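For this depiction, one protein chain was excluded, whereas all remaining protein chains were kept in their positions.
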Amino acid sequence: MAAELKGLNEECGVFGIWNDSEAAQRTYFGLHSLQHRGQEGAGIVVRNQEGQLKIHKGKGLLADVFRCPDDLAQLIGPSAIGHVRYGTAGNRGIENIQPLLFHYLQGDVAMAHNGNLTNAVSLRRELEKSGATFQSNSDTEVLMHLIQHQKGPTFIEKLKASLKQIQGGFAYLILTKDALYAALDPNGFRPLVIGKLANGSYVVASETCALDAVGATLVRNVEPGQLVQIDHHGLQISNFTTKTQLSICSMEYIYFARPDSNLYGVNVHLARQRMGQRLAKENPIKVDMVVGVPNSSLSAASGVAEQLGVPNEMGLIKNQYSSRTFIQPTQALREQGVKMKLSALKAVIAGKDVALVDDSIVRGTTSQYIVKMLKNAGAKSVHLMISSPPLKYPCFYGIDIEHTRELMAANYTVSEMCQKIGADSLHFLSLPGLIEAIGLHQDAPNDGLCVAYFDGKYPTPLYDYEKDFEIPKTANDFTLSAMAQVEEK
Amino acid sequence: MAAELKGLNEECGVFGIWNDSEAAQRTYFGLHSLQHRGQEGAGIVVRNQEGQLKIHKGKGLLADVFRCPDDLAQLIGPSAIGHVRYGTAGNRGIENIQPLLFHYLQGDVAMAHNGNLTNAVSLRRELEKSGATFQSNSDTEVLMHLIQHQKGPTFIEKLKASLKQIQGGFAYLILTKDALYAALDPNGFRPLVIGKLANGSYVVASETCALDAVGATLVRNVEPGQLVQIDHHGLQISNFTTKTQLSICSMEYIYFARPDSNLYGVNVHLARQRMGQRLAKENPIKVDMVVGVPNSSLSAASGVAEQLGVPNEMGLIKNQYSSRTFIQPTQALREQGVKMKLSALKAVIAGKDVALVDDSIVRGTTSQYIVKMLKNAGAKSVHLMISSPPLKYPCFYGIDIEHTRELMAANYTVSEMCQKIGADSLHFLSLPGLIEAIGLHQDAPNDGLCVAYFDGKYPTPLYDYEKDFEIPKTANDFTLSAMAQVEEK
Amino acid sequence: MAAELKGLNEECGVFGIWNDSEAAQRTYFGLHSLQHRGQEGAGIVVRNQEGQLKIHKGKGLLADVFRCPDDLAQLIGPSAIGHVRYGTAGNRGIENIQPLLFHYLQGDVAMAHNGNLTNAVSLRRELEKSGATFQSNSDTEVLMHLIQHQKGPTFIEKLKASLKQIQGGFAYLILTKDALYAALDPNGFRPLVIGKLANGSYVVASETCALDAVGATLVRNVEPGQLVQIDHHGLQISNFTTKTQLSICSMEYIYFARPDSNLYGVNVHLARQRMGQRLAKENPIKVDMVVGVPNSSLSAASGVAEQLGVPNEMGLIKNQYSSRTFIQPTQALREQGVKMKLSALKAVIAGKDVALVDDSIVRGTTSQYIVKMLKNAGAKSVHLMISSPPLKYPCFYGIDIEHTRELMAANYTVSEMCQKIGADSLHFLSLPGLIEAIGLHQDAPNDGLCVAYFDGKYPTPLYDYEKDFEIPKTANDFTLSAMAQVEEK
Partner (left out) sequence: MAAELKGLNEECGVFGIWNDSEAAQRTYFGLHSLQHRGQEGAGIVVRNQEGQLKIHKGKGLLADVFRCPDDLAQLIGPSAIGHVRYGTAGNRGIENIQPLLFHYLQGDVAMAHNGNLTNAVSLRRELEKSGATFQSNSDTEVLMHLIQHQKGPTFIEKLKASLKQIQGGFAYLILTKDALYAALDPNGFRPLVIGKLANGSYVVASETCALDAVGATLVRNVEPGQLVQIDHHGLQISNFTTKTQLSICSMEYIYFARPDSNLYGVNVHLARQRMGQRLAKENPIKVDMVVGVPNSSLSAASGVAEQLGVPNEMGLIKNQYSSRTFIQPTQALREQGVKMKLSALKAVIAGKDVALVDDSIVRGTTSQYIVKMLKNAGAKSVHLMISSPPLKYPCFYGIDIEHTRELMAANYTVSEMCQKIGADSLHFLSLPGLIEAIGLHQDAPNDGLCVAYFDGKYPTPLYDYEKDFEIPKTANDFTLSAMAQVEEK
């Protein structure tokens, strides 16, 4: 739910395949299973037998971009990479839809990227000084220009040298006439896995659910700082840096990834269920039932219900056709418009004390609306339980929140938040509770998780964002009217 | 799930509104909430202040038909009717998309229809003999021709006389320059409700969820044999026949209607939950967990789990972007193609004895596939529990199954079915259990439910279908090869 | 030019073919060559081997309607009819695009129509009283209903009986499971010809240019009052009435038909050339050069030039990409907008006395604009020469002008017109000159031509239009302000 209603958005999903007779088709299926990671654009590049690259991409869902059978059928060749994209307001142009395809006299190169570089602006400034010309706003292009500016005999050496220069969170797929490359940042902020088909072909994808979608089995996770090369020699893995330390984005576990995906061996659904259990253990409130916000909070809700010993009820229904709506409601019908996505099940809710489980609070407006919806449906009381800690700090590694002033928890106390949202009580999972519930158990700070959104302790320097970023001291720094403006967004 | 995967399809959803400043917009919202009742076509007709009717309709989801803001904005006027349609193979042409709009010298008339007439062919034969000219294959047109052939001073008198002549299941909305009419068949096979907006405007819709979607409150159900007239005098209800007896389609409760809708005061989600409880009470099997097929069987699954006293787990994930896929998989990728809609959650399933809950079995191929999916995910055993009785007889009142030979339960014993599906055991809800679980408690046979699909006792004569229909005597009447053909469909 | 700039519009073009292995393809080519007869909609119906009919139609040019190869490829079967349509403001809905397809229990029927019925409203009133239900506004549907209401053993007998009842101008193509029919009104107002392919298959089309387009040779014209039947017995021609008298629309010769078409053996281009010669003979003015308005007046211009003995110059250029423009100019840019279609060749025009040749004057606004364009380009004087008589009376047989008040020549004297248009002189071809120039030489009034637009003598009663139509007595009947309103249209 969060991804669509709150404006917390992962940047992308990527999928690549090498040497398969149905490369474009499987890339389509893989991307389809990753559609939850981005709905504003999609594209596939294939590499044919002669090493030439061909692209088809466009705005909208995969099903919008590949409308005619021909759109896919024309992408002939045994290797491919694909991308689904979430685009922020400023860069929704067709030039930003990925993969990006670059033309060189010695051969074409295509790139697909999930993440956010923290030194992209500095690098870009340097590159432009050296004569680089950018055609998109995306970070993806920075890597390509870096490679081009390297000295070095081979592509892979130039690629490695370039990967050392970029900072932040990134999972790159790169397709050339010779090979398919995959690279993960030194902190492994974004997930990336390698799979294998029964016919021996390798695939690379953002999540394991995409491996399942094409009938591949997991070979291994791409580890922080690794560069994967797949070509006619098979699979080779090397490190472009050894200064690595796992800090995988905890938000992937909290709500980005699909429940059937496993990240570093931890199943997402089960992790969420444990977050729910822990949340309830920390806050053993008395209610008649638990209701989860569909779909992303249903796993957590089942954990809360189990722990509280009350039924986990289907009190909210999500319209399964709401993924595509072009018509915007008029001002007068705005509230009805929101109802297009979600509706309350009165017969279940009426007269009950309800624990409403959601995965997070960003601006608070959605929570406010859902609480109101339940109360209108007759709920006696609504206790809002959030299966993650208060979201106080922006992400710089690939999630689309960069402004502290937009984060409700950065500006209000929990009791102020509760009052504004209109809930009868408000409870968050503690940070230690979150880490323990996920149970990643890697030998790294926070068990290998990035939890900077909650504690403000970023695992890397922030580079270009360093001076922009100021941690708010107290809620008093923010006037209520400033907050009001945000609410109206 | 059933609706999409099995080929059991409701024919339509209808929505109408009279005298509201946002008539087309609200009709859009109402239809959006009824999209589950039909995805192959949609349309809206508005009546402007001068009494003229204007139409916009097309193939696909509502969001495909109303792509540009202009498509809706041009439909100016205070009254409207709309329709979402499921079209069977033979009649998917644009001429069959509804509403149908008829032009007369004295004024236009528009119609939207949910249901199936059992004497349509006979009536059509008679009408054609009298000179009628049909432009669609739909039953809807039959009523319009009947009205035109009536003698009578007023439209409503001709309408009533015509309604007496048609047989079967029908819920009609009719918009003229003077009024909005709604009519329900004498058995009330299809649901139809009246609501009221805060501003006093009346709306009519297939399900109560559409009332919620536009902010209307339920006024009352349209009862069997009633004709509703809404115009500048307000709401008037009369009977076009008094020979009525409620037989609302039990399939609406089992899987067509949305969980948050109430049919004759019975909430659909709660009814399904009770079906699950009763199913488990009748079949108290030992399993580690319950898994429901999303989305339509989740309510029943929760009832089963509660009764069996084991967890209700999210063992199957439905891709929320699968409502629109234009690309068909190649033969070689067919199995991956099916995976686009559903995936199993290995981490939950592996090593467990699972009770898989589904709402019904039509051809059995989908069940076979899902059982296989769970076993591939490592389930120790899969016990298939169906929250309705075996589906043995076709429906003639608006559900798209007309051939006994397509129904697995009409051709095989339960044990044969279980073997073919590959489940470890197979259990159905009993017919008395179903009736009791729904709990309609109306003063009519089967508590007011039509359960002919299960017992072959149709509440009305079958008219044109009478001679086509032969109830199979024994499973031996059907050769295995005949069944095999069906399976391959 | 006239068709696009002036608002004088033929209603349609039709094409039919029986028993050819490329029926839909050839129908597409035939319609493409008839595209000048209608640009607002197009459609094709094929009849497959089993006698079933399938349709594809839509708004716009043929190239818009048949966008994907599949659109045409799916129309499989050996027989077809097609239609290109000009739609007037009031009836541009998809339901009015032709062919119309009607469904009967005993088989489908499709119809395509060019013309206008003068008793359509009366017939429709009668038909509706007898119970007929109309789904379009088009006259086409009237014939179908009439057929349905006939008593008679065979389709052809009912068809003949119906054709006797309709009045006005019509050329109908009708496709059934058994045959392709073509019928022409008793006055032969609209053109219709029969051709034959090398493989023996018959085709029927509005103009001979469509026969050329598909490689067919002319077999014969369809004569007034004839009914053509093409089926597995071959070609059979009979008369549905013997009360016939040829009155083919003179406007077909003046500007509707394509120059390479022959109507009753008279080539259109040569006829126009003779009109030009005669016009110059009647008005032997002194000019430096002749300039024709492209494209429809180029033939006449060559005749004028030849007769006057001065060069025929290309003084006006028509943009060949102007057939499709969706963007309308803003008010401030209206004049530039008109320039999108036509531009003056200054280098040719400057300093010259120019005879500007156009085929007709409807409202006068276009002429006014073109004269201004030439003067802006430096013409010393512009003498407007019209290759037809003043257009004073509306057409009721298939051309889209029904209001006398819109016709400039019905409201002003020639000298008033000249002044308003801004020309230095204005000359029309005389009516006898027109008739002689066309040279049809048929044994019928006006040599077999309908010239009612010029003399107000309609060859048939006007039926439903009788009372609406009032011939203006003098120009004084019309106030200047009324005319001004028209001009602004």
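Chains here go by letter, A, B and C, matching the order in which they are written, and residues are numbered from 1 within each.
The working rule: a residue touches a chain if its C-beta (ideal position, glycine included) is under 8 Å from a C-beta of that chain, and two chains touch if they have at least 3 such contacts.
Keep in mind that what you see is a predicted model, and the values were worked out from it rather than measured.
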Margin query: For the full complex, can you list every visible chain touched by the one that's not shown?
Written below: A, C
Notebook entry, point to check: Looking at C:32, C:352 or C:392, which residue reaches the missing chain?
Noted result: C:32
Notebook entry, point to check: With respect to the chain omitted from the figure, which of C:187, C:299 or C:411 is a touching residue?
Noted result: C:299
Next item on the list: Consider the whole complex, including the chain that is not shown, and state which of C:106, C:236, C:319 or C:415 touches that chain.
Entry: C:319
Next item on the list: Identify the residue among C:19, C:226 or C:262 that touches the chain left out of the display.
Entry: C:262
Next item on the list: Kindly note down the residues of subunit A that lie in touch with the hidden chain.
Entry: 55, 93-95, 100-106, 121, 124-125, 127-128, 130-137, 141, 144-145, 148-150
Item checked: subunit C, residues in touch with the chain not shown (by the definition above) -> 22, 25-26, 28-29, 32-33, 35-36, 39, 61-64, 66-69, 71-72, 209, 212-215, 258-260, 262, 267, 269-270, 295, 298-299, 302, 306, 311-314, 317, 319-330, 332-333, 335-337, 339-340, 343-348
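In this section, only the chains that are shown with their structure count from here on.
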Margin query: What's the distance between the Cα centroids of subunit B and subunit C, rounded to whole Å?
Written below: 49
Margin query: Report the inter-centroid distance (CA atoms only) between subunit A and subunit B in whole Å.
Written below: 36
Margin query: Using the touch definition from the top, which residues of subunit A touch two or more other chains?
Written below: 68
